[in-house]
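The structure follows.
Yeah, one chain of the complex is gone here, protein chain that is, but the others are all in their spots.
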């Protein structure tokens, strides 16, 4: 039986004003995108610039900001995107998880602790003295090394690997194929060869972190690699040994942080960014996509390019760059005219 | 017993003219590269520029285009590379797959459907109401979520993850470690924190798609992420939520498409390319390796650089860039000469 809510109920849930003819009684059974949502569905417009598409929507209701006029059933909210997220949670189909308890096929060490309500799915391996927190789910084929602690209410999707002696907080989500705790990339030249520097350290993942698919987070050489509370890491990101990421920092896909990079709080990192090692990026900094960061970035700084420069300077130089041919021609003109003048 | 074919048989198979002394009866037992293929093997030269290496080959026969002269046994074909591919198929050692049926170690939900001739290898997990199409192979340690449908004649290599409610067509090949259906990267700021936007949508993979190792394809926020018929995706590519890729588009390794990017048909994408979100790339466009695509690309357009510019403009500007020092010196000269002139 599908979920059903009246627009009035959703107004209360999201703290929105309910507006439009007969709006309060409109029944909503799901959510959809502006251009595809049909009858029964709720959609949203976050910004005035999408107002034109609104007229064509088939959705039964829409969440709009106060500065959009609309004479059909709607919820008016200063943050339509956030209100929509809350409604979407209500109608999201449940993700199928294994039931609480240990699947008969799983290999759980007798000295491991699986707390109440936790689920250990098929073909999982849980090492000695590892702890799987209450209500945490290891969906399937997950590897948890010895002495690793996973907090409560976490989700570890299929084929996540967390090696030994790592600490993961509460409500952490780790997507399929992510690898936590591989050796940091540390070698010491010894004649022709490289000698492996033992990677003795660990990783700490704080509460409410989300880690994308096939992300690799290396254990520290000594000490710890740390992801602060509420960090969100997209797919295929590389986090080297001893990297420290502050709380609520967001990192887009395929970015790589070299060893011992320190990122502050609320940093925004675009996709395919690379940083040199041992850098410090301040709180609230913004690193644009594909940038190559070779120096520290100050708090609140915005940088772009490879090597990265302050955003404004980078944009200015790009504009100049686009006129290089014109610039060369002006030089040629000057040379001609000067020659003519000199000839006189 | 190794496979054996006469050059005559291979001429018929590939639609080639058989030429050279005693050519028809030459027996071929395999294929090899031009510089390594020895007696019994067939090799090819696709382009006149490799003609010099041909003289040194030890191969028993060679596939050549009509514009190359060669007086030893050969197949003449307008498309030597394609002819070679057809012969290579004949001699390729079979990839070892588990036999049809469900391996005793696999965990297949009683409500899942495994169609005739399909093989579910060791340690695979197949969810409720999932369908594994006829003659499809899950090699080993594959995860298939609830309600996911995999068409017929597919190959899913070890440790592929396909989460719930995803549709995969016929003859799709997915290489090891690929992850389909992880949550899109969507968060809504809520005070200091980010609130997770539920990722409700799905993925559709059309027929004849090939997906590389450790590729990540996220499910749509709402609606679907879609890969069109015959797309070929290389290793470690990131495909974000709601990306749409047209038929027969080819994407090289480590490229990333941000959310809601739309790519047309027959687009060629180099390695390590990144696109901003919500872009449209037209049919037959070519995105050069390492480009950063910040704007729409028109059908047939070719772009390069970060930020990407039309290929011709990008090459022109690079040439100017290479002469920047010379340009500065010319300015200095102008300044000196002008000063001298002004002094008079």
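A and B are the chain letters, set down in written order, and residue numbers restart from 1 in every chain.
Simple rule for what comes next: contacts are C-beta pairs under 8 Å (C-beta built on N, C-alpha and C of every residue); 3 or more make two chains touch, one makes a residue touch a chain.
Since this is a predicted model, take the numbers as computed values, not measurements.
Undergrad: Taking the full complex into account, find the residue in A:80, A:145 or A:230 that is in contact with the omitted chain.
TA: With A:80, A:145 or A:230 as choices, the missing chain is touched by A:145.
Undergrad: Which listed residue (B:159, B:202 or B:244) would be found touching the missing chain in the intact complex?
TA: Residue touching the chain left out of view: B:159.
Undergrad: In the full complex, which of B:48, B:78, B:278 or B:328 touches the chain missing from this view?
TA: Result: among the candidates, B:328 touches the missing chain.
Undergrad: Can you say which of A:90, A:276 or A:302 touches the chain missing from this structure?
TA: Considering the complete complex, A:276 is the one touching the chain left out.
Undergrad: Under the stated touch rule, tell me which residues of chain B contact the chain that is not displayed.
TA: So the residues of chain B touching the missing chain come out as 31-33, 36, 79, 81-82, 84-86, 88-89, 91-93, 95-96, 103, 105, 121-123, 139-141, 157-159, 173, 175-177, 208, 210, 212-214, 230, 232, 234-236, 248, 250, 252-254, 266, 271-272, 289-290, 306, 318, 321-322, 324-325, 327-328, 331, 334-335, 338, 341-342.
Undergrad: Please give every residue of chain A in contact with the chain that is not shown.
TA: Residue positions of chain A that touch the missing chain: 105, 107, 123, 125, 127-128, 141, 143, 145-146, 159, 161, 163-165, 177, 179, 182-183, 185, 187-190, 192-198, 200, 214, 216, 218, 221-223, 236, 238, 240, 254, 256, 258, 272, 274, 276, 292, 306-307, 309, 316-317, 320-321, 323-324, 327, 330-331, 334, 337-338, 341.
Note that in this section only the chains that are shown with their structure count from here on.
Undergrad: If you average the CA atoms of chain A and of chain B, how many Å lie between those two points?
TA: Roughly 26 Å separates the two chain centres.
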